[in-house]
Structure formats: structure tokens, C-alpha cells
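I have placed the structure first, in the form of C-alpha cells, so that the comments after it can refer back to it.
Here the complex is missing one protein chain, while the rest keep their positions.
Note that the chains take the letters A, B and C in the order they are written out, and that residue 1 is the start of every chain.
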Amino acid sequence: MNNQFPITKIIDDDGTLLDTSYEEQLTEALSYHLYHHMYRIRTFDRKAISLQRQGRIGTYPPFEGQEAAQVGSAYALGEDDWVFPTYRDHGATLTFGADMTRMFMYWNGRVEGCVPPEGKRIFPAAVPIATQIPHAVGAAWAEKKKGTDNIALVYFGDGATSEGDFHEGLNFAGVFQTPTVFFNQNNGYAISVPFEKQTNSATIAQKAIAYDIPSVRIDGNDCFAVYFTTKEAIDAARKGKGPTLIEAVTWRTGAHTTADDPSKYRPEHLGTDTVDPLERLERFMKTYGHWNDEKIAEIEQTCQAEVETAVEQMENASQPNVDDMFNHVFAELPDHLANQKLAYEAFLKEES
Amino acid sequence: MNNQFPITKIIDDDGTLLDTSYEEQLTEALSYHLYHHMYRIRTFDRKAISLQRQGRIGTYPPFEGQEAAQVGSAYALGEDDWVFPTYRDHGATLTFGADMTRMFMYWNGRVEGCVPPEGKRIFPAAVPIATQIPHAVGAAWAEKKKGTDNIALVYFGDGATSEGDFHEGLNFAGVFQTPTVFFNQNNGYAISVPFEKQTNSATIAQKAIAYDIPSVRIDGNDCFAVYFTTKEAIDAARKGKGPTLIEAVTWRTGAHTTADDPSKYRPEHLGTDTVDPLERLERFMKTYGHWNDEKIAEIEQTCQAEVETAVEQMENASQPNVDDMFNHVFAELPDHLANQKLAYEAFLKEES
Amino acid sequence: MVQTQTASATKQLTMVQAINDALKLKLEQDETTLLLGEDIGKNGGVFRATGGLYDTFGADRVIDTPLSESGIVGTAVGLAVNGFKPIVEMQFMGFIYPAYDQIMTHVSRMRMKSMGRFTVPMVIRAPYGAGIRAPEVHSDSAEALFTHMPGIKVVCPASPRQAKGLLMAAIEDPDPVLFMEPMRSYRAQRETVPTDAYTCEIGKGRRLHEGSDISLIAWGAMVAIAEAAARKAEAKGISCDVIDVQTLYPLDRDLIAESVQKTGRAVIVHEAQGTGGLGNDIVSLINDEAFLYLRAPIERVTGFDVPVPFFALEDQYMPNTARVLKQIERAVNF
Partner (left out) sequence: MVQTQTASATKQLTMVQAINDALKLKLEQDETTLLLGEDIGKNGGVFRATGGLYDTFGADRVIDTPLSESGIVGTAVGLAVNGFKPIVEMQFMGFIYPAYDQIMTHVSRMRMKSMGRFTVPMVIRAPYGAGIRAPEVHSDSAEALFTHMPGIKVVCPASPRQAKGLLMAAIEDPDPVLFMEPMRSYRAQRETVPTDAYTCEIGKGRRLHEGSDISLIAWGAMVAIAEAAARKAEAKGISCDVIDVQTLYPLDRDLIAESVQKTGRAVIVHEAQGTGGLGNDIVSLINDEAFLYLRAPIERVTGFDVPVPFFALEDQYMPNTARVLKQIERAVNF
């Protein structure tokens, strides 16, 4: 089986070009865009970990190591496409246009963190594993029914493939030929459970055969492979050619969340031979003459400043509003809930 | 894909032997056993339909057309194996040793119909589609843990493959290498929904690739193909070689249930070229000199008599017992339920 | 005669016909409505609730789905947030459980978790209840599993006319609505139903009979039982206020409270198991709103605390007129 789905790369670990058919498309501009986004979300990610350590936000799931997978895929999306992320895909949604301040708020327990900028079709991160997969099928189906060429891209992990909703979602996509891109980040673990214990199949790509959906297995740490593969899948979906499953093989460098200790379950040596996706792009850029220290320094400064500002804004945001707990349950507040709200407001006044 | 899973047959529609490697095993005795079982369950099935029409039992799901699939598979089981049927697999469970009177009772709304003969490991028919699939994985896993060579065989339809429980069950079987035989009867329809609308894959067999489980696609109306394929899968499971998925392609001749009208959704011409499984075996038996009119007449009489007796016993069974509604919810009747029972008994006395 | 009866103004319909009528009107009125479910297309649904609609509106709007309840509801979430109004059918309420996770964690919470940015205006139709000699699991009454789930409304009509009006209102509602259809009432009665579009307000119950001694509170197929018990009670000189709850979430608190404030006694009738049943919420409501008016403990007549039995015993499980009457008398004679 493995052989039916070899891992596709465009650049090698050391940054050399493997698939020369892409040579012309690997422009300096593209390199910089991808580098910028990857550096930006890494800065966010590391900041979030440190904020959590200081008790300034809640439990946080880092994505370090998965930047190429998230940026390469999100960067391939069009303005009006839909994105269905999990809790670990804020690297992707930030790349697609989510607001950084709100992203910090999300991890600080604020529902405001789920609200995308006006017009941006970014769904609230799915917390119950795999449940977002049918949503993406439905949203893509709606686009098809409307006759647009917009698509929906859904993120999910290796662990998610064991849930019924993965199966039911892909089956619907196959039957109704919805323009959905199923973007799997196989980072080797679902919390502590390694991929070999998650399923008996050697790859996730082969699972698409069950639905007669085309699939491909790529090096998820090669930002070019991710970008171009995703773009091709998106283009096919736009053209009415239906769904694609992409398995991006990657590696979570850190813990599952800040509450997790991977040394409990993950052998030390694992992952040590994985080249960091940013470093890999850097090597490529240096080899092909795209690297410019000054420009890079500028990018780095911009990103640092952006993250600091976002943290500040998050911390200066107005206090959470008790009303919000009551106001968004129904379009109109039902009487009994209005009464609960009134009574609680009165109680809070009394107490204060 | 289709080509990866061609339909395997042992005898042809006209009863001629196709796979000569089985020649020696196609004994007269085997022919008679299979014929007897198929004739027996068909007699049951037709009787049940007529009882339903007369209002003597409730809604009934006939299996006519699927006799080879059910008998061939159940006949391959060992005494101590487990069977997990659906509502349409009483042909299989009758073959495996379920009690015919109780089977009629089941379709007359009597819970007694779920209770197998002492020692017979036949689960109550699963009504919610696909839910029995993980049960069979668990029961087989238990046998493996105990170190026996018993296996579990689970029946399910083509429609069932769309449910999450199909996926989750097969995934567990793959991971834990349980001795489970997944016996699918692809009868072309899930009520009114044809297989091509159920999934985009050309076969059910290919769905096993997702779990790296061996699979095979057979002619489900060829009782020998069913019997030997199932036997091989069972033997492999007994020997610790793990699960197998069998797709038995068959055809439901009649309605989904007695409440269903297939002319609403099933084109007339479909299925007309399908040779009845009993007739097919008859042709084989005649060609190969196994057929003996007298012996056959005897079988037919025995079966008719057995069915008549079972109907009589069903109709003479004691009235349903109100106590049974209360007594089997917990091992010990909890106080509040004991009170409900007492109060209701008192009420019934008052009323009468 | 012919003129007063204005042929186009009303029809005599069963509940399942009234539901079909509502679906048809909505499919005509609103291009964004879609029907999804198992066997709802060519087959017209196992109860014929969608009969004829596939022929009229085609396979793109009346969609036979794979056998996959979580998939149906999950994709309907995606359709609903993206401009469509899915009306999904769960073939029987006992088969809604595989979709429970999607309903609980997404359908009911999407508005909340996106502060109103994404909404899921969908209707989930679910035939429910015992009494039609159906196999195991086909006879569940699972309303209480959804009235404990903020963000979804739960509606349950008791008659053809109400079924049509409530279903049209459910389809127009900006929030998700679980629409429970009492199978036992599908063809039990014909009623004069307006031919045109109309809605019955969600959140309101109705008083079917005015009385002073005791309030009978029921919904769905149990309304007929309550009415029959009321007639028997009236014959014994007990005057019953009969209330059809209709909307199970949010409850019409005022109607119930007023009624019990007037009568001082109540019998709640429902088909689901008593423990954990919605009857307990109504007891609480009465405790909150009519405590000082109560002249007797509130009575509940419900399914017993057992799984709905196989159909040979289903009549023993369900509330019937005699059981209701007995509790009425008990309350009145307290």
C-alpha cells in the first residue's frame, strides 16, 4: 500500500530542488511570502506558549513543526473560499486572514476569538475531533449549488481519521462530488497515540480509496509541495472535478498542548531527523539566491511587532461581558432566558 | 478499482462449475445441506410474509434472493463462534441454530424472539444500522484475549457501510487484529437508495484498504462461493491472521419490508437477470448428478412441517407478560421501578 | 354550499399530508430550502411525508442521502451556514442518536460560539413515539434529550392543522428546530387545513378545553389521550383545562402557570419515560409559578422507566385514558 502513495516533495531536506517542473514557479516573491507567513505564525506560537506559562492565557496547543503544512495550504486559498480549522490550525487561519488579537483572545477563553473578520469564511475551530469534516462538505456543496467556483478546505489530524465523522464526511463528498479539499496533517501522534496504533493502514492517503476520492501523500514540511499540491486540488475542485484528500506528513515538535508532556510517550530520538520547515525554506532560499539578510530582518521585526501589539490588544480588551453568555443562544432571547439574565444582573448588582 | 476486486464465483448462473479447484469439495452431502437450509429459510420467509399480510405478525423484512449469502456464510461457522445479525439475517441465524418459533415471535413484537438457545452465541438482531459491527469486533477480541480459536461473524448491508460505526469497527479490527469476519450483503439497495447513491466507490471490498484488512468480492448468490470464501476467512481468523471483509453481491427479490413498495424506486428490469440462488444450486445438482427428486421432496416436506409447527407454537405461546417489561432492565429491580410495577399491576387488577 | 366551502381555501388532511403540504409550499416559496434524508426522494419517505416532492422539485432539492445520520446533520450544518435552509428527516427519532454529537456540539451551539456570525437555521424532522407496532428502537420519544440543549427549539404538533402551521414556522425560524412528528397521529385524524401558507407561533401552547378543576398538560400523540380522559372526567363532574404544549422548548410558561393557578391541580401526560422526562420540567415550572395555588401534588402519567418495550407490550408501556383518568381522580380527591 505504502508504495501506491509515496511521499511527494518539491524540495529536499537540504533545500535543493527535486522536482524541476516547478522551477519557474518557485519565485523569490513566493519564497518571501511563505517565509513571512511561517515566521509570523511561529512567532505567534512561541509567544502563546510563553503567555500560557505566565498564566496570561489558558491551555494552548502549539503547532511548531507544522508551519509549512499550515501556511502552504492556507496560502493556496482564494478570498472567498471556506476554511474549517481545528484547535491546532490557527497558523493556517492566521495566514488566511484571521485576526491575531482575536486568536490570542480565543486561547484566553474568550468567545470573541471565534469571530472572523467580516466576510472571512473561517469557521470556529472544531474542538470535538472530526466533526468539522462534514461541515466542510456541506459548505462546499452549497457553493456548488450556488454555481460559484468557491471551495471549502478542512483541516484535521491523523487521529481524526478514526472517527465516524471522517468517514461519513468523505463518503458524502464522494457521492455529491463537492468541491472540498480534505487537508490532513499527519503529525504522527494523536496526543500520545502514535499513528501505528491509530490505524492499521500505512497511510492516510489510501483511505480515500474507500470513497473513490483522489488522494495524495506529500511531505508536509516542504512548503512548496504543500502549496502546489493544495493549489492543484483547489483548482480541480473549482473546476467541478470534486474533492481531494491530501495527507501532509509532518511532525509536531512540541507538546500536544501546554498541559501535555510528550516525554511520557514519545521516544526521544523520534523526529530528530526532521528538518525544521523554516530552516528548510531558508536553505532553499540561500541556495537559489533568494535570501537577503536585510529583508529577512525586516520580516522578523514586523512579525515580532505585530505579535506584541496583538498581545497588548488582547490584554487591554474590555472585560468579558456577562450579557454575551445569554445573548447569542437564540436569534431572540426567549422569555425564560431573559428572566434568568435579568435576575442574574440584579444579583451581580446586589453582590457588588 | 472495480478490477482490483472482481466478483469471484465457484459455479456459474447455469450451475456449471467454474473453479475446478473446488471440485472435490462440492460433495453431494454439501449440496444437500445447503439446499436444505436454503429451502428451509425460504419457506420460513414466505410464510412470514403471508402471516404479515394476514395481520398475524408485524412488519416483516423478507430476505428472498439472499438465501445463498446467508446460508453459505452461516453454514461455515463453528459451534462456538459468535454471530451478529441485522433484522434481515434471520435466514443466517436460523441456519446457525436459532429457534424458529422464537424467530416468528420476534416478528410478532415479542422480546423472547431475541433469546437464542442456551449456549448459542447469537446476538439480538441490530436494528440501528451498523451498530453491531463494533460489537463483533469486541466479542472476537475477547476470544483472542481468552486464547480460544473462536471467531465472530457480523452481517451488514450495503447501506450500513455509510455509517460511522462501520468505519470505527473495521478500524479497531485492523488495529487489534481481531478474529472477525465482516460479511457484507450488498443487495444493491438500502430501502430505496441504490448502491451508486450510497457511496462513490464501485465496490465495498475496496473499503477494506482503508484499514489494511484483506477483502474479497464474491457472487453472493453462489452458495459455494459464499461457503468456501467464508470458511477461508474464518479459518484465517482462527489461526490468528486477523479480520477479513467479504462483499457478497446479491439481490433482494422482494420489498425492503412488508411496508415497502419497491416499484416506487426500483426499475422493473433490474434483477430480472439474477438467477435465484436455489435454482442455481438445483441446476448444479442436476448437472452433477446430485439431484434426487425423492430426497428433495422429503426435504421440502420436512421444512414445510417445521414452519407450520413453529407458527402454531408462536400462536399458542403464552401471552406476553407485563412483568417482562420491568424485570430485565437491571439485574435487580430498583425500588422506584419496583413501585411502578406494583402500582401498574394493581391498576390492571382494578381495571379488569 | 359550494361557495361557502371555497374549495381552494381548505382541505381535509391527515397530519402526514399536512406536513407534506407545508414542505411543498416552502419548497415553492423559498429557493434555499432543501430536503435531505434517507429514502425521501423517489420513495417519498417511509411515511410518505415527502411523497411527490422529488418529482416536483427534483433531485437537487429533495435529496436522498447515504445512510448516515451524523453525515446528514453535519453536512446540513455546512449548507445552513452557507445560505441554505436544510430540512432534514431522521427516518425515526430512535435513529437520531448517531447525529447527537453534531446536534449537541454544533447545531445548537453555532450561533453562540460565533456570536451570531454563523447560524444554523435548519429543521430536523423526526417521527417519534410508540403505538404503531414498529420494531425495536423505532418507538422512542426523545424530546428530553433536546430540551436540555440550549440553542435548539423543540416543537411537537398534535393535529394536522397545527402540524402544517408549526412546520412552516419552524422552517422560517432563524434558529434550528427539532420538529417531532407523532407517528401514531400521522393518519389518525383528518382535519380542515387551510390550503394557503400560514404559521402557528413557536413558543405558544394552546388550550383545547377550558376547565376549572384540573389542568391536563400533554403534547403530540398524548393530547388525544388527555382529551379522551378529560371527556371521561367531565362525565364524572370534573372540569378539565386541557393544554397542548406544542412547543417543548421554550415552554409557554405563562399558559401553563395561568392554568394551574386557576385549577390548583395538574396531570402531565407524556410518552417518554418519567425519570428524566420533560414532565419534570413542567412540575418545576408549576412549583416556581403556582406553588401557593396547588391543592394537590402534581401528577404525572408517563411511560414507565424501562426502554420502550417490543411492540407486543407497547400498549402496556404507554399512558392511556384509564391511567390518566385515575390520576385525575387521585388529584381531585387528594
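Throughout what follows, a contact is a pair of C-beta atoms (placed from the backbone, for glycine too) under 8 Å apart; a residue touches a chain by one contact, two chains touch by 3 or more.
Keep in mind that what you see is a predicted model, and the values were worked out from it rather than measured.
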{"item": "Contacts of the hidden chain among displayed chains", "value": "A, B, C"}
{"item": "Of B:Val111, B:Leu153, B:Ile191 or B:Leu278, the residue in touch with the unshown chain", "value": "B:Val111"}
{"item": "From B:Ala139, B:Ile234, B:Ala255 or B:Leu278, residue that would touch the chain that is not displayed", "value": "B:Ala139"}
{"item": "Chain not shown, touching residues in subunit A", "value": "58-59, 87, 108-111, 113, 127-129, 159-160, 162-165, 190-193, 197-199, 259-260, 264-265, 320, 322, 324-326, 329, 336-337, 340-341, 344, 347, 351"}
{"item": "Subunit C, residues in touch with the chain not shown (by the definition above)", "value": "70, 94, 97-98, 100-101, 104-105, 108-109, 112-113, 136-137, 144-145, 147-151, 249, 272-273, 275-281, 283-284, 287-288, 291, 294, 296-298, 300, 305-307, 309-310"}
{"item": "For subunit B, the residues touching the chain missing from this view", "value": "82, 111-112, 114-116, 123-124, 127-128, 131, 133-143, 145-146, 152, 164-165, 168-169, 171-172, 175, 324, 328-331, 334-337"}
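One rule holds for everything that comes next: only the chains that are shown with their structure count from here on.
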{"item": "Farthest-lying chain, centroid of Cα atoms versus that of subunit B", "value": "A"}
{"item": "Distance between chain centroids, defined by C-alpha means - subunit A, subunit C (Å)", "value": "41"}
{"item": "Whole-Å gap separating subunit A and subunit B, where each centre is the average of the chain's CA atoms", "value": "45"}
{"item": "Between subunit C and subunit B, distance of the C-alpha-averaged centres to the nearest whole Å", "value": "36"}
{"item": "Touching two or more other chains - residue numbers and ranges from subunit B", "value": "162-165, 197-199"}
{"item": "Subunit C residues counted as touching two or more neighbouring chains", "value": "66, 68, 70-71, 98"}
